[in-house]
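Only one structure is covered here, and it is reproduced in the block below.
Every protein chain but one is kept in place in this view of the complex.
Naming follows writing order (A and B), and every chain is counted from residue 1.
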Amino acid sequence: MSLEPEAARPREGPAHEIRFTLNGVQRSASVGITMSALQMLRDVIGLTGTKYGCGEGECGACTIIVDGLSVNSCLLFALDCDGRELTTIEGLAGDARAKVLSQAFVEYGAVQCGFCTPGMMVQATHLLATQPHPDAAAAKRAIEGNLCRCTGYQKIAQAIVAAGQALAAGDQP
Amino acid sequence: MNPAVQTSEDARRFGAEQVEHVDRMNPAVQTPEDYLAATSLVEALTALRAGASVCVLAGGTDLMPQLHAGRSKPARLLLNIRRVPGLDAIGIEADSLRIGALTTIAQLLVDPLLRTQAPLLAEAADHFASDQIRNAATLGGNVCNASPAGDMLTPLLALDAQVELAFLGGDGSARTRRLALDGFFTGPGSTQRKPHELLTALLVPLAPTGQVARFFKSGSRPALDISTISIAFSARRDAGGLLHGVRLALGAVAPTPLRARRTEALLEGKALDAALAAQAAASAAEEAKPIDDVRASAWYRRELLRNMTRRMLEDVART
Partner (left out) sequence: MNETMTRPAAGASLIGQRIAKLDAPEKAAGKTRYVHDIELPGQLHAAILRSSRVHARIIRIDTSAARALPGVHAVLTAADVPDQRPIGVAKDHLPLKSDRVRSLRDEVAAVAADSEAIALEALRLIEVEYEDLPVVADAEAALAPGSPLVHPPIPGAAAGAPVGLAGRADNIAMRFDYGHGDLARGEAESDVVVEDCFALHYVTHCCLGVSGVIAEFDAKGNLLLYSNTQVPFLHKREFAEILGMDPARIRIIQPPIGGGFGSKLDIYPFEVICVWLARATGRPVRLVFSREEEFLASPTRQPVRLTLRSGCTKDGRLTFRAVHTLHDNGAYTSWGATTPFVMMQTFSSLYRVPHCDYHTIAVYSNNPYAGSFRGYGNLQATFAVEAHMDKLAEATGMDPLEFRLKNAQVVGEVSGQGMVFRSCGFQDCLRTAAQRSDFQSKHREYAANRNAPGRFKRGIGIASMLHVGGGAKIYPSDGCGTILKLDDFGHVTLITGASEIGQGSETVLSQLVCEELGLPMTAVTVVNNDTDITPWDVGVHASRTTFIAGNSAIGAARKARAKILAAAASRFDCAADSLALRDGHIVRAASGERLTELARFLRSLHFSDRAELVMTSFYYEPPSVHQDKNFKGDVSAAYAWAAQVIEVEVDTDTGVVRMLRVTAAHDVGRVLNRLGIEGQIEGGIVMGQGYALTENLVVEAGRIRNPSFRDYKLITAPEIPEMDVNFIESMDGEGPQGAKGVGEAPAICVAAATANAIYNATGVRITSLPFTPERVYRALHGALPALRPTPVMAQR
C-alpha cells in the first residue's frame, strides 16, 4: 500500500484528489489522470480482492459495482469515481445476497483456483439484485464477461441459480 | 467496443516487421496533463473550443485500452463528459426518436420506447460485449470510435440515423448541427466530427408502418467477439409486399460501416422472393471490401456476407 509522490509516477500525470464512497464509507484518494479504478483500488488503497486479469475489459476479474451497476474497474478512470458509490468484493461481506451466494459457491463447488471468483461473486450479486430468480441460461449470460479457466462455468451457474432460489424461498413467510 | 484492426494498412502494421515489440509490450501511456469533468454542455464545449487537443471521455471502455496500448491520439486535456446533464435521455422529438449520446448500451437493451421504435438497436445491443461493458459503454462513444466493426453502427446506418453535433456558438451558447450518419464515417476511427464538436445525440426516424428490420452479427460466441461481419437491414413493406426505402448496412467488411447501395437499389420497389434474395446476397458480397486479418480472411467474410444476407432476406420474404 503506497501513496506514491508525484515524481514517482511520471507516467500517470499529476495527482488529483477525488472523494467517493467505497464499500459504504466515504473517503478520498489521490490518483493520476490515466489511473484506472482497478489500479487505485489495488495500489493506492490496498484492497487486493479485485483482481487484474487482462486490463482491457475482456475477462471480468476486475468487476466492481459502481452506482448500482457492475463494470470492469480496469476500464474505469479513477478520476471518474469522484462522487460515486463503489462496492468491491470486500464490501459484499455484509451483503445478504452475497452471503447466500458465497455459501452456494462453496456448496456447489464453484471455486477451484479462485482467481476469477471475486469478479464472479460481484457480477452474480449484481445479477441477483436485478434479476432475482435467474435460470441457468440467464446465469450464464450474466457471467459471459467473466472468464474462468478452471471450472468450465457449470458449477458457477448452478450456484447462482441455487442462490437465487434460496433467496426467493427466504422471502416467503 | 475495442476498435478492430481492419484496414489493409492496419493489417500490414499489425503484422509488419517494423512493429517495435518493446513498444507493444510497454508503450508510453499517453498522459494528458489536465483533467476536467464538465458539469454542463457549455462547459464541455468551452473546453473543446479552447484550442488545445482534447480527449473526450464518456464510458471509457474504448479509451482506457487505447490509452494504455499507445493507440490513442495524444491530448493535453482529458475531458470527462459523463456528468453533463441531459445527454442520456431517450425520447421522441418531432418525427424522430432521439437517443442521447451518453445512453449506455445497457439502457438501449431495456428502454421501452426503443424496443418499439428501433428494435434493431436493442437487438444489436444484445450482442454487445458483456454486461459489465454494456453498463459503461455509451452509444455516442461507439459512434465516435468509428470502428469498422462497431456493433451499433450498422443498425444505425440501416435506420437512416442522424448525428447531432454540438459546438460553442459565437455568443457562448451551445449550438447544434445535424449530419446523416451515412457519410459520417470517413475511415477507421475517424468521423466528420470537428475537434471542437461534441456528439450529443443520435436521431432515428420513427418506425414507419410496415417496417421490417433484421440484424446479424457473426461469430460463435454470443457477445464478446468483435464481429467478423455484421449486417443490418431495414425497409418499409407496403400492402402489396413491395419494399421501399431499403437500407442494407454492412460492418467489418470495409474501412467504415458500409451502405450496400447497389444491393439496396436491386431490392428497391420489389417484392422479395428466394431468387431476389440470392441475387441481392451476391451483390452485397461484391460491394463489400473485406480484408484478411487475424480474425478472418476476406474470402470467408464475403462467403459469410453472401450466405447470411440471403438467409436474412429469405426470412423477410417469409414473414
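Before moving on, here are some points about what is shown:
The rule is simple: contacts are C-beta pairs under 8 Å (C-beta built on N, C-alpha and C of every residue); 3 or more make two chains touch, one makes a residue touch a chain.
Quick caveat, the model's predicted, so the values are computed rather than measured.
Between the chain not shown and the residues A:18, A:66 or A:162, the one that touches is A:162.
In the complete complex, the residue from A:17, A:107 or A:135 that touches the missing chain is A:107. For subunit B, the list of residues touching the undisplayed chain reads 2, 14-15, 19-26, 28, 218-226, 228, 294-297, 299-300, 303-304, 307-308, 311. In the full complex, subunit A contacts the hidden chain through residues 1-2, 4, 7-12, 46, 48-56, 58-59, 61, 88-90, 93, 101-102, 104-118, 121, 137, 139-141, 143-158, 162.
Going forward, only the chains that are shown with their structure count from here on.
With centres taken as mean Cα positions, subunit B sits 29 Å from subunit A.
Residue ranges of subunit B in contact with subunit A, taken from their complex: 2, 28-35, 37, 57, 59-61, 64-65, 67-69, 78, 80, 82, 106, 129-133, 135-136, 222-224. Residues of subunit A touching subunit B in their complex: 11-14, 16, 32-34, 36, 55-58, 60, 63, 69-72, 74-77, 79-80, 82, 123, 126-127, 141-142, 144-146.
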